[in-house]
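With one protein chain held back, the other chains of the complex are shown just where they sit.
Order of writing sets the chain letters: A, B and C. Residues in each chain are counted from 1.
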Amino acid sequence: MPALPLHEAGKYVAGAYIVFLALILIYVAIMAARLGRLQRDIVELSELVDRADLGNDER
Amino acid sequence: MSAVGALLRKDLRLELRTRESVPAMTLFSLSAFVVFHFGLQRSSLDGDLAAGVLWVTLLLAALLGVGRLFVTEREEGGFDAIRLAPVDPSAMLVAKALTLLSFLAIVQLVAVPGFGILLLGPSLLPALPGLLAVLALADVGIAVIGTLASALAVQTRARELIVALMGLPLLVPVVLAAARATAPLFSAGGASPPPLRWLGLLGLYDLVFALVAYAVFDYLLDD
Amino acid sequence: MSATEPATALELDRLERRYGERVALRNVSLSLPAGSTLAVLGANGAGKTTLLRVLAGLLRPNGGTTRVLGHELPREAPSLRGHVGLLGHDLLLYQDLSASENLRFHARLHGVEPARGEELLARMGLRERANEPLRSLSRGMRQRVAVCRCVLHDPELLLLDEPLANLDPAAAEAVAPLIGPGAARIAGGEPRTRVLVSHDPAPAVAQADLVLGLRAGRAVIAAPPDALDDDEIAELYR
Partner (left out) sequence: MHGKALRPGLKPLALATVLTLGGAYVLAFFYAPNDADQGFVQKIFYLHVPLAICALGGFIAGGVMAIGYLRTGEQRWDLRSYVAIHLSLIFAVATLITGSIWARASWGHWWVWQEPTLVSFLIIFLLYACYQPMRFAIEDPERQARYAAVFAVVAGAFVPLNFLAVRLANPLVHPRLLGSTGSLPPSMELTFVIAMVGMALLWVTLWKYEITAKQTSMQLRALKRRLAERAEMTLPAPAPRRSSAPRPTPAARPAEPVEL
């Protein structure tokens, strides 16, 4: 099979590399969402700690 | 060994009494041949196509039986029973694989002649010795993989789905090798023996997965 | 078992069992001499069934030390096999096989003479129905078959979860020599050690040498029955 001319081949090569990049970006985005969840959990946790402290103070 | 015997005898007796698997598997095979006839719009097949139709049908029929293999054990306490008894729990793996193997043999006793009559162009008789060898090797592989897949799936919520999803890819090499080995047996110009390479691959597959299954099976029974 | 029969049948020290993050049993400690009876009391979900399964070697404990008949669990669970008779909610019987087929199957697994199953069935008054599929028997009859299965291999330790459920008084009387108080082993004749799980505290306590009260997985009572008063027991079910 003859080699594709550059302008034709460039499309496919770019496509392949973009797919790779996009997958990595999606992965990073998902991990970022998880990080956000983690942060919310930490907020909730601090809340619990506060409440526990309050309970102790009242005694 | 006597535990394997006890389990195997129990399984065969249960099947004889409830007739849950073998009749369904057999009927499914025959119906599949009819469907293939209409789907392919061919009244007689030979060579690759015949081998492919036969093996795809046998594989799907086998998966029907695989889905049910451990259901009674889960529902009626067989897993606990074997772990309370002073026997090696792997006996259950061996017994279940033998049960499935005998189910497959019985199904094929009807399905293969049925295929010969319904769809196969060339005569089945000259192909029979070679076909028996391929069947034996492929059935061992299906039995071992099927037992593992069934044991893995039986504790999940979507048992039947998981069996099919897991079993099909795992059995692709078996179908591939069995179909390639069977194709020359069904060739229109007269049967020629199955290529040793494919029989060897089936044998290797059986061996590797028998060892893997033996190594991991205990972990599936443990709680 | 060998000649070195352990004097202590059960020895639990801070036994713990978790299902993932959920704690099913925590801090259960007790010591039970061979031949005596332990009554396990508690409301639904208190961890009674989990405890039985741990003692049977079916569930591995996650913490503490657990010795059953001298075998340390979970490490020595395989050597415990065959020494325990478990009678739980699951009968461990195949509904499509007959009583005698079921017992023959279990006899083969345990390497016991199949005739022993027939003999037990006869003692339970089940001889005429022994060849019908279990499915067609009443729940009480099936429970009697399960009792036969449980003592088929002459175990040292009986783990009984509501053993008299579905049994009429006559049937309860028939199973008593096999699993009741003072039930003796065939080999040697010494009494079996029993762990008796029950929702109904009074009869269980009456048979017990030691009472274990579970509440949400924790052992809140572990004492001989004469050291307990009724309120303490009633509190378990509140």
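Just so we're on the same page, contacts are C-beta pairs under 8 Å (C-beta built on N, C-alpha and C of every residue); 3 or more make two chains touch, one makes a residue touch a chain.
Since the model is a prediction, treat every value here as computed from it, not as a measurement.
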Original post:
Out of all the chains shown, which come into contact with the hidden one?
Top reply: A, B, C
Subject >> Which residue of B:Val4, B:Leu131, B:Leu185 or B:Leu201 touches the chain not shown here >> reply: B:Leu201
Original post:
Tell me, which residues in chain A touch the chain that this view leaves out?
Top reply: 1, 3-6, 9-10, 12-13, 15-17, 19-20, 23, 27, 31, 34-35, 37-38, 40-53, 55-56, 59
Subject >> Residue numbers in chain C that touch the chain omitted from display >> reply: 19-21
**OP:** Name, in rising order, the residues on chain B that touch the hidden chain in the full complex.
**Re:** 148, 152-153, 155-158, 161-162, 165-166, 168-170, 172-173, 176-177, 180, 197-198, 201, 204-205, 208-209, 212-213, 215-216, 219-220, 222-223
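One rule holds for everything that comes next: only the chains that are shown with their structure count from here on.
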Original post:
What kind of graph do the touching chains make: line, ring, star, complete, other?
Top reply: other
Subject >> Averaged-CA centre spacing for the pair chain B and chain A, given as whole angstrom >> reply: 44
Original post:
Cα centroid separation between chain B and chain C, in whole Å?
Top reply: 40
**OP:** Report the inter-chain centroid distance for chain A and chain C in whole angstrom, where each centroid is the mean of the CA atoms.
**Re:** 52
Original post:
What residues of chain B sit close enough to touch chain C in their complex?
Top reply: 2-3, 5-7, 9-10, 13-14, 17-18, 72, 76-78, 80-87, 222-223
Subject >> Partner chain B, residues of chain C touching it in the complex >> reply: 53, 56-60, 81-82, 84, 86, 90-97, 101, 105-106, 108-111, 133, 153
